[in-house]
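Taking it in order: structure first as structure tokens, then the write-up.
For this view, one protein chain was removed and the others were kept in their places.
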Amino acid sequence: MPFNPENTLWYDHWLQLKQNRSALLGLAIIGAFVVVAFLAPVLATHDPLVQNVSLRLSKPFENGYLLGSDDFGRDIFSRILYGARISLVIGAIAIGISLTVGTALGLISGFYGGTLDVLIMGLVDVMLAFPYILLAIVIVSILGPSLNNAMIAIGIVGIPRFARIIRAQVLAEKENDYVMVERSLGTSDLELMMVSILPNCMAPIIVQVTLGYAGAILSSAALSFLGLGTQPPTPEWGLMLASAKQFVASAWWVVTFPGVAILLSVLGFNLFGDGLRDILDPRLKD
Amino acid sequence: MIKDHQTAVLEVDRLVTEFPTPKGTIRAVNDVSFQLHQGETLALVGESGCGKSVTALSIMGLLAHPGRISSGTIRYGKDDLLGYSTSQMRKIRGNKISMIFQEPMTSLNPVFRIKDQMMEVILEHQDLSSKAAFDRAVELLGMVGIPSPEKRIMDFPHHLSGGMRQRVMIAMALTSPDPGILIADEPTTALDVTIQAQILQLIRKLQEKNGMSLLLITHDMGVVAKMADRVAVMYAGKKIEEADVIECFENPCHPYTRGLLNSIPSNKKYKGANRLEAIQGFVPNLLELGKGCPFTNRCTVAMDICQAAFPSQAQIIEGHHVCCHAVNPTDADKGGRP
Amino acid sequence: MNPSLVSVKHLKKYFTVKSDTLWGKKSILKAVDDVSFDLYACETLGVVGESGCGKSTVGKTMLRLHERTDGSVWYKERDIYSLDRHELKQVRRQMQMIFQDPFSSLNPRKQVRDIVAQPLRIFNQGTRQEIQDKVDHLLEEVGLNPKFKTRYPHQFSGGQRQRIGIARAIALEPELIICDESVSALDVSIQAQVLNLLLELQEKYRLTYMFIAHDLSVVEFISTRIMVMYLGKIVEQAPKDTLVDNHLHPYTASLFKASPDIDPRNRNDEVLLPGDVPSPLDPPSGCYFHPRCPRCMEVCTHTYPETREVAPGHWVACHLY
Amino acid sequence: QKTLVYGKSQAAIALDPGVVDEGGSSIVVSQIFDSLLAYEPGGTKVIPALAEKYEISADGKEITFFLRKGVKFHDGTDMDADAVVFSLARQQFKDHPYNQYGPWKYWDTSGFKDMFKKDGSLKKKGIIKDIVKTDDHTVKVLLNKADAAIMVNFTLYFTSIVSPTAVKKYGADFRKNPVGTGAFKFVKWVKDDHVLLKKNKAYWGEKAKVDNLVFKVFPDATARSMALIKGEVDIIEPPDADNLKELEKNPRVKIMSKEGLTMGYICMNVERKPFDNKLVRQAVNHAIDKNEIIQAVYGKLGSAATMPLPPSLWGFNKNIAPYTYDPGKAKELLAKAGHADGFEVDLFALPVSRPYNPNGKKVGEIMQAQLKKVGINAKIVTYDIGTYWDKVDAGEFDMCMTGWSGEPDPNDWLHRLFTAGYLNSARWKNDVYTDLVTRARSISNVAQRTGLYEKAQEIIHEEAPIVMLAYGVLTAPMRDNVEGHIIYPSSKLVLRHISLK
Partner (left out) sequence: MIKYITKRLILLIPTLFGVVTIVFFMMSLAPGDPARLALGAHATPEAVEAMRHELGLDRPLHIQYLNYLKQVAVFDFGKSIKTGEPVLYELLSRFPATIELSVVSIIISTILGILAGIISATRQNSMIDFGAMFAALVGVSMPVFWLALILIMVFSVGLNLFPTGGRINIRLFMDPLTQFYLLDAIVYIFREGDFSYFLSALKHIILPAVALATIPLAVIARVTRSSMLEVVRQDYIRTARAKGLSERTVIYKHALRNALLPVITIIGIEFGYNLAGAVLTEEIFSWPGIGRWLYSAVTARDIPAVQGGVILIAVVFVLVNLAVDIFYAYINPKIRY
């Protein structure tokens, strides 16, 4: 009999998602964000790196700059479009790191318990003893400021959250009789973990990935803003803001648009993540 | 006090309660009517999900969002409760009509002492000083059989066992000097058998003492047999049979009621038998109900008509009503009530 | 009488629990405390007792799903606790368990066919195709339409889910099935269907059941022998008819009294068992039942009674006998 | 009570003039302490300060300072020969009881004292041999070898005279409780926020014209200039070029400026390919549009540089035609050098703001774009400032930004920066050049020296080891009621001249 998607739990979730206006709005924003990232070369009116110092700080719509130009005379609009790519990549890689490492740690810790659990959770506790942004700053400052290192730092900093969520979920899931039944049938630990338990932990993982994505974009912007992340002339939004700082009094557009871009993309992920949480994981509400 | 089985203190008439959900509207209570008389115990039985709790909550006006009563009346004395304002309703709740719930473990507020939770109801509905209210609360706790009530009243709910909590719930429901109606929604299902028996006995004693009417919701025919004066059987949101308790057990007319009784292993007829006479099939999904009798797909005596229309109510003897085409084959022609 | 299939000897299972106070003091919870009994082939041993008295723990410890604290469990002359991983796997093949909650015992993210096929797959019972055919057969056996096999558990009702669990349990054609409150969560009409199914399967496959329930009427109906537990100990054990007609232990008597009769004409207002079930963390001294016992004697307050065989196959632990 | 509030960018970190090495502290220290000598207001001439006069012995190995009499420290003790010896000796001698409160960064790095290896053996002999008191008001500094360039150091803050009584009293905490002879007395210091000073009514020289002086920290240039616009501060350390433009528009703000003795430049590592090729270096010189950089980054804070010393200094060769911005020519030269397809280099961007380079990253970004036009792909690299200098000094770079704030003598520029030594960041060596500037150093005739220096500049222009970027312009934006401020070309800040209207 062919696989019928309507049978799966996911289908129910999809139905619920369709009812959730804010989640759809979030999805739309994320969609737009992804489209912009992919089509940046098509949509951009200028090369994001080309400078025109004589036209620096043009106002929006002046000199053919849709959203004005920055202090090097680069087109802010095009830079924002290309910035979407960077943020998308930063988020993906950072979350990728937190997800894989965090999931592995949480799964092992929750599944085996005992000393292993104490050790892993001890490590997680230590990591959580550092405030998020501080840890990221310290890690980047050790690795050296760059886009890659910022992604690694944000990824590392995100690990404990995933580990904790997954451990909690594994512990809850382990209580279910099916685990005991499957174990009594002689199922191997690996199969139990990967095939039986992990899929049941997907809901909070997916939610955390979405919300974590928002957090990663925000953190990378903050790191760049502090000069610890992406380096110029990359059109990264936080970086654009960092150099726009000095224009708060004189050129509002340089300050405003990159911030709006960050806000919108983060909002998109948060809206979507929030909606997903309502649907997938009602217990986990904040 | 004497039981006066003629005066209806509560009259539910053609009650329809619905829950709009993303997948469609659920009619949890579908055209249900019954009367609760002075001092009697009416048991509302039926399988899980058939709408018993929703009926009770509809009466109390405590339906959870998004539930709504779409038609029908609930007459309390002379008034329709559905027409009551919020504040009028509040005067009734906990005073004239009280309710206790299935889960004694979660039905008490964990952050307040028993004292506060009990005194609160008393002070809300009676004109007493807080000292008097406190004394009354202690007295009530004593009445429901809690040892050293003056000490226990200072406890938080988590200090008490499940049975004790259920006693507190009952005490709280009976604060009024003149409790009219007690609605008990599966008050003992979460408890151990020995504790369940204690609680049931307690409810019975209290009822005898102050003559209140009891709407007892349960799915356990054993509890019904022990407690009820009359029985209303519900199936998938419909009331399908109603009768005096002895009549109901000895002469069940609806195939479902019969099946239900046959399903009980402690039924005398199973002495020595090694099979039960079970009802086949499963309870239908409330979203997929047609116009007909919801029991049709499990019924051994189903006819064509059963698919098409829900049977109207027929009277077997005085006080014994049933909704079944097999029992009352002619009523389809009459196209309405008999 | 049939030969003994499983023999449980002085089984103990203690849990160390952190009490829920802030101090987190650890204390010992004697969930199962020195329990001995035999399971005979093809019989149904009913186990009743109030919540928390250790019924499930006995079942799980018998299957070594919990490690024991002490005692032994002999399956056909072999102590389960002395087996290595591989041998244990083979023994477990013969002993299956069905749980109370028909939802939590089925993995919600697996299709029904995968759930039922899992034991077959693990024990290499043929090719994929053979296994699938077997699954179809099993589903029919338990009264489910095989065309639903690609569905997920949540698309079934409670009774149907319990049938899936049963299908999985009989897939490897075990000798023994431990039914832990397998029908408690079901409505009576559905419960009756499942009980019938269990009886049918027992006849067909010559199964042995250990049937755990707190509902006396169900146990009474299905069992051939009944064991009554109170706070981790067996208080009485006897063939069904003996127990029903001639129970000795005061606790057993109260259980029978408390479980409501379905005859509305027979409403007796006898004195009921007073008080609450004590916490197994802090059991009373002497006979655990003495604070609630209507026939308590002085000796009961300080000495736990020995288990005595008062009649062939009728064991009771009470100072009265 | 008049209060002058000065908005600065960096917080003070220590107020002991001997341990200070950065702007945040030095501008505060300069108000509290005096040195033996000073620059004339607004000029580069050395004039007496706490020393009324000095004499250098014929062999140049003995400097005698004659101290001003009647000068008192803020704590009321006398400024005398003991104090001078104490102030200098504590930095010079390891066994001095107050040497432990270092590090004496400037002193240590100026080569004044002997350096030892780990095993205790002498590594390098220091310039100064001893500091001795001759009488109450005379101090002799004995040198190991003659060095005319040392005199300038006695105008700098690290040779300031501190109150020995106070040092003894506060010990390690002297840096939080500075006591000097300066025009302002220390009152209070709130870390990272502000330092409060008050007028020294007993000052020996021109007394301060305000009663209180506050140094308030605004790390952010925009915040600083906004504070000026709002009148929260009276005068500020120069902000960014763009802020300056904003400030110019404000009628309540006036901006003073003066060319300073400072310049920013780009070094090409001649030890590495492809910069070992003169043509490539010349090509880079043609490829960089200084004016664009100045317009975007320096604004009023700099002017395009042509030669490796400031034009206001004697010896500056006006006759050399500077490299023009000519990408075509640059490409041509690159092609000639065999790099028609361009190449890739690392460009070290200065991580901190300096008078000679207000924003290294921005300069880098623009240069990157400009170099790209001639086919050079520059990758901007940056480190924390410590690592940055480490790598630059070790020659681990292709191109780097650096700069110099020097003394008013061409030797300090042409000799110091382009002959063997760690300051020769381009690692460029040219014997003819070295010979010219070494000869010029030993001669005292200015005209002769000028000739030699002009020749040297021709060589350096042709060889092009560096790209001259900008001469820094010292700028002081202030409220219109601030009067009498004097900008010192040496970047020293002296606030006692200011009065408030």
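Here the chain labels run A, B, C and D in written order, and each chain numbers its own residues starting at 1.
One rule holds in what follows: a contact is a pair of C-beta atoms (placed from the backbone, for glycine too) under 8 Å apart; a residue touches a chain by one contact, two chains touch by 3 or more.
Keep in mind that what you see is a predicted model, and the values were worked out from it rather than measured.
Consider the whole complex, including the chain that is not shown, and state which of B:Ser70, B:Asn109 or B:Gln280 touches that chain.
If we include the chain that is not displayed, B:Asn109 is the one touching it.
Where the complex has a chain not shown, which of D:Glu55, D:Asp75, D:Asp135 or D:Asp192 is the residue touching it?
D:Asp192
Given the contact definition stated above, which residue among D:Phe154, D:Phe186, D:Tyr203 or D:Phe218 touches the chain not shown here?
D:Phe218
Which residue numbers on chain A touch the omitted chain?
22, 122-123, 125-127, 129-134, 137-139, 141-142, 144, 214, 218, 221-222, 225-227, 238, 241, 244-245, 248-249, 252, 255-256, 258-259, 262-263, 266-267, 270-271, 274, 285-286
For the chain that got dropped from the picture, name the residues of chain D it touches.
Counting only chain D, the missing chain is touched by 3, 5, 11, 13-14, 19, 21-22, 103, 105, 108-109, 111, 115-116, 118, 123-124, 172, 175-176, 190-194, 196, 212, 214, 216-220, 223, 226-227, 230, 232, 383-387, 389-390, 393, 422-423.
By the contact definition given up top, give the residues of chain B that touch the hidden chain.
Residues in contact with the chain left out: 60, 62, 64-65, 86-87, 89-95, 98-99, 101, 103, 106-112, 120-121, 124-125, 156, 158, 169, 172.
Going forward, only the chains that are shown with their structure count from here on.
As a quick test, compute the distance in whole Å between the mean CA positions of chain B and chain C.
From the centre of chain B to the centre of chain C is 32 Å.
Please work out the Cα centroid separation of chain C and chain D, and write it as a whole number of Å.
Chain centres of chain C and chain D, defined by C-alpha means, are spaced 88 Å apart.
Measuring centre to centre with CA averages, how many angstrom lie between chain B and chain D?
The answer is 91 Å.
Considering only the defined contacts, which chain C positions touch chain A in the complex?
60, 63, 65, 89, 92-93, 96-97, 99-101, 104-111, 118-119, 122-123, 147, 149-152, 154-155, 165, 168
Enumerate the contact residues on chain A facing chain C in the complex.
Those residues of chain A that touch chain C are 1, 3-4, 7-9, 175-178, 180-187, 196, 199-200, 202.
State the interface residues of chain A toward chain B in the complex, per the touch definition above.
Of all residues in chain A, those touching chain B are 15-16, 19.
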